[in-house]
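Left out: one protein chain. Kept in place: all the others.
Take a look at chain A:
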Amino acid sequence: MLSRIAESLFWIGRYVERADGTARILDVHLERLNHLPLEEQRSVARELLAVMGARPQSEEFGLPELLHALAYDKTSATSIAGSLSAARENARRARETVSSSLWESLNTTYYGLNQHRKDVVGTYRFCNWVLERTAMVRGLADTTVSHDESWLFLVLGRSLERADMTARMLSTRDVLSAGMSWVNMLRCAGAYESFLRTRRAAFGDQHAAEFLLLDRLFPRSIVFALRDADECLAKLDPSAQRVGFINDARRIVGQARTFLEFHRTDDLMSELPEHMDRVQKAVTQASDAISRKYFNQADELAWVGEVS
């Protein structure tokens, strides 16, 4: 398929997942943020924003600004509205390749973005709406797009972003350590019930962290997402290798995954932020490697040389 289209599909996967992850994090944290005294609210808002990979634009950064930055700012790829707009724009560019129902659901989601009240209460509803819409987009992608190369790029983007978002989410615990329970953290990931059924009610912090990092069956765990990404990469590049990997992206993803799987859980927990940083860096590097291998238009201007 066209490199440009593959790139669009990859980013549709990433942006939709980013909107979903951001909505989950915002939803759970808003409740606590809202109860804090104003001063504390501000510092926490800043830190939360930093975890999501953005920097506050003004000194007066508080709750309303956080809502704008993470939920409604269409110009920023960090916010939910920005991610969904970008996903829709990518789908518009790849419209003849994505299924029309996938395109339509992204398009109607885009038009629905403006119809929400931008205060705390409105944002709760907004977050829930986003979870529903992104679930619908995922469902339509899974059921109406052929599971060929185009779908693999979509899922590749989705799973890398998912590993990234879970890592960011786990990092927020450190920011909001005062009172941010593991129960809420699990809820953030939609993992609470699954966790309870797996581990029963008897759990400590360690078990919860393990679950989100390492559970091989829960789809939003980092290891699960990285394995998913690895499988897509394997299918996209079927040239069988008996020794090593020449594919940079596979090497990076595989290393990140095995590092987590073979590290002592105690050690992971004691240095959680560092390890989560490592996961995020791996995702960025893998994304760059994929872009170099599949999307790059390196010889774009080659003809200039030919003419002269």
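We adopt the following convention: a contact is a pair of C-beta atoms (placed from the backbone, for glycine too) under 8 Å apart; a residue touches a chain by one contact, two chains touch by 3 or more; residues count from 1.
Simple rule for what comes next: contacts and distances are computed from a predicted model.
**Q** Just to verify: the chain that's not displayed, which of "Carbohydrate ABC transporter permease", "Circularly permuted type 2 ATP-grasp protein", "Ferredoxin" or "Carbon monoxide dehydrogenase medium chain" does UniProt list as its protein name?
**A** "Circularly permuted type 2 ATP-grasp protein"
**Q** Touch as defined at the start, partner being the missing chain; which of A:34, A:57, A:100 or A:114 qualifies?
**A** Final answer for the missing-chain contact: A:100.
**Q** Spell out, residue by residue, where the missing chain touches chain A.
**A** 1-6, 89, 92-93, 95-97, 100, 103-104, 107-108, 111, 149, 236, 294-295, 297, 299-300, 302-303, 307
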